[in-house]
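So the structure is just underneath, and the comments pick up after that.
With one protein chain withheld, the remaining protein chains of the complex are depicted in position.
Take a look at chain A:
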Amino acid sequence: MSPYSGSMYHGSPLLLSILGPLTVKTIGGQPSHLLCSLVSVFADLISAILIRATGHSLVRAHGHNLKSLGLDKLFKDIEILPSGDIAALVYLWNPFTIVSCVGFNTSPIENLFVILSLYGASAGLIPLAAFGWVIASHLSLYPLVLIIPVIFLLGYGLDAPPRKLFMQSNSRVGEERPVDRVGLKSVTNKPLETKIFSWRPVILFFLWVSIWILYVLMLCAIAMKEHGGLWEMFKRTYGFILTVKDLSPNIGVLWYFFAEVFDFFRNFFLIVFHVNIIFMILPLAIRLNHRPCFLVFVYLAISSMLKSYPSVGDSALYLSLLVLFVNELAEMQFSFFLFCGYVGVSLLSPVMHNLWIWRGTGNANFYFATAMAYACFQIILVVESVSAMLNYDRKIRKLCNTAKG
């Protein structure tokens, strides 16, 4: 029977062929879903390790960049936190992660591939980055937008202050070279060369992407050979995501909107909401092109906020990525307010859901209100973190200017 006969399954046929047998298999009288949960726990562990590795390289790059700008002395009294370790811990101990494991959601697996692609790109492992990106976007469509930060990562390297500053400081260093020490010179000269967009890894990346896409499509075509082919697969996975057919309640805002909106406006609003995700890609890419990892965080946060069927697993991912920039975002506003908001919503939302669905004493609006509050908190989080990051860049520029002047 086709995996898509009936409206029960909308994921990838490959995922089904791996996870499907696991849901049936039992070990020694344990409930049958134990294996599935174990798979997601395992995926989460790997993701945490990869986040840690990415965080370490980010911290290294951070210190390196400061040094190259000659600001390391200014920041000496501020301790650089090991953001990778913190982020990995945050990912593992996040209640959202635990909840999505207990509920055997597929989001740990999707998260794993997103992080795999991020790690691959940051460590320069081009095939890994391509593989992660292809599988992640095959599984849930939205990671498609991550191609922009991945290209930046491969082209420009890891997060750094704006390139203009490096040019300025380089020119300054060039001027001061005769009086400078020799050791510093070798360090400062390097960034100037690496900051130029390098096309070779990007082209390699595209090559690998096409290889992986062909590979995945071939596997899917084999899996779907007797059930309507690839077109059926695209219709049932991506089509299902794009047309928001399932109106069962989730933590997003789209389900209630599309349950209530008038039918003749449906298509219009579908376009508007999806365009909302796409529209912000370009401005963000222009403004934050020097910080590709942060760009990954912003894209993931936006898509998990506006996607058709969001889950708390997505939030777990972007929250842990947020922690990767704990050094840069130290001066973020409303962080306590946001923390309280997240806690409040994650406590209230199950209560409202229970009241509405199980007890029948509540109303859909109660639950929808918590979903909206959650969306608002996410918006504030994204906006505040973006502006905090921009402010941080400004601060660095100012410090450079004062150092220069």
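Observations
The rule is short, and it goes like this: contacts are C-beta pairs under 8 Å (C-beta built on N, C-alpha and C of every residue); 3 or more make two chains touch, one makes a residue touch a chain; residues count from 1.
Heads up, the rule we're going with is that contacts and distances are computed from a predicted model.
The unshown chain of the complex is recorded in UniProt as "GPI transamidase component PIG-T", chosen from "KLLA0F18304p", "thioredoxin-disulfide reductase (NADPH)", "Ribosome-associated complex subunit SSZ1" or "GPI transamidase component PIG-T". In the complete assembly, the contact with the undisplayed chain comes from A:Tyr256, out of A:Phe96, A:Tyr156, A:Trp212 or A:Tyr256. Looking at A:Phe96, A:Tyr342 or A:Trp356, the residue that reaches the missing chain in the full complex is A:Trp356.
Of A:Ala43, A:Met305, A:Leu319 or A:Ile396, it is A:Met305 that touches the chain left out of the display. Here the missing chain is touched by one residue of A:Ser17, A:Ser210, A:Asn267 or A:Asn365, and it is A:Asn365.
In the full complex, chain A contacts the hidden chain through residues 5-8, 245-249, 253, 255-263, 272-273, 276, 279-280, 283-284, 287, 305-306, 356-360, 363-365, 368, 372, 375-376, 379, 382-383, 386-387, 390, 394, 398.
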